[in-house]
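Below: one structure, written as structure tokens.
Complex shown without one protein chain; remaining protein chains in place.
Entry: chain A
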Amino acid sequence: MAARSHPGRALAAHAVLIVYTLIALFPVWIIVINSVKSRRAIFGAPLALPTPATWDPVGYTTVLENGDVIGYFLNSAIVTIVSLAMVLLFGAMAAFALSEYRFRGNTLMGLYLALGIMIPIRLGTVAILQMMVAAGLVNTLTALILVYTAQGLPLAVFILSEFMRNVSDDLKNAGRMDGLSEYAIFFRLVLPLVRPAMATVAVFTMIPIWNDLWFPLILAPSEETKTITLGSQVFIGQFVTNWNAVLAALALAILPVLVLYLIFSRQLIRGITAGAVK
């Protein structure tokens, strides 16, 4: 407390945070300002703001006319949202079981589920592809959703079970005395209390899924199932790259994830500040 109220320290902390924010935002800023400049201006003065002379929205018109960008967006959105919902639901349920019930192999099961945090799922790409071929799921969004759910679960289970251990036993027991079922205790008492943790998990899960190029390329490269990250690659050629279009596509791709982030971060803050959750 004493350290926090010290003005010099507060200033230093803010300076560090501001510098970090600037560094983090710099590439995004470059993408956005260059996406509305002419090709000459992009290469001539990449750091300059667009002026009436260099203004050229050709990138956006190319993107919106070329290919099925709306479709790609939709694919990305479906994959991200469905995977996210599954990760949150199953992750929270597994975390509740691990933190609430004493059963044989509880600790072992927890370790097994957390193992996925340390082993990158891409190591299993060949096996996953073989499995998807065998299951006839290649070139479907289902394939991506399954892989991303598996990818997101370990961290979700790990973080959420830590938080659920901190939910008061007395509260859960009061629910049991009042006749709430275990499902009601989970959905009505525990989940609202771990909402900030859910929001954190949501943000950490969502961003790698939205940005992923690897699995869409391998599991679902068909025209109907392309995600926006994969779809944008058409503008990057081996010999010529349409930089206007690439930058415009990237700028557009930032938007939905930004919206989702804003939704979750508001949840996060609301969960922390309000004692009342409903």
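Criterion: a residue touches a chain if its C-beta (ideal position, glycine included) is under 8 Å from a C-beta of that chain, and two chains touch if they have at least 3 such contacts; residues count from 1.
Here is the rule we go by: contacts and distances are computed from a predicted model.
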Given the options "Cytochrome b561", "ABC transporter ATP-binding protein", "V-type ATP synthase beta chain" or "Ion-translocating oxidoreductase complex subunit D", say which is the protein name UniProt records for the missing chain. "ABC transporter ATP-binding protein"
Of the listed residues A:P7, A:G105, A:G179 or A:G237, which contacts the missing chain in the full complex? A:G179
Sort through A:T51, A:S168, A:S222 or A:T241 and give me the one touching the missing partner chain. A:S168
Under the stated touch rule, tell me which residues of chain A contact the chain that is not displayed. 168, 170-171, 173-180, 188-189, 192-193, 274-278
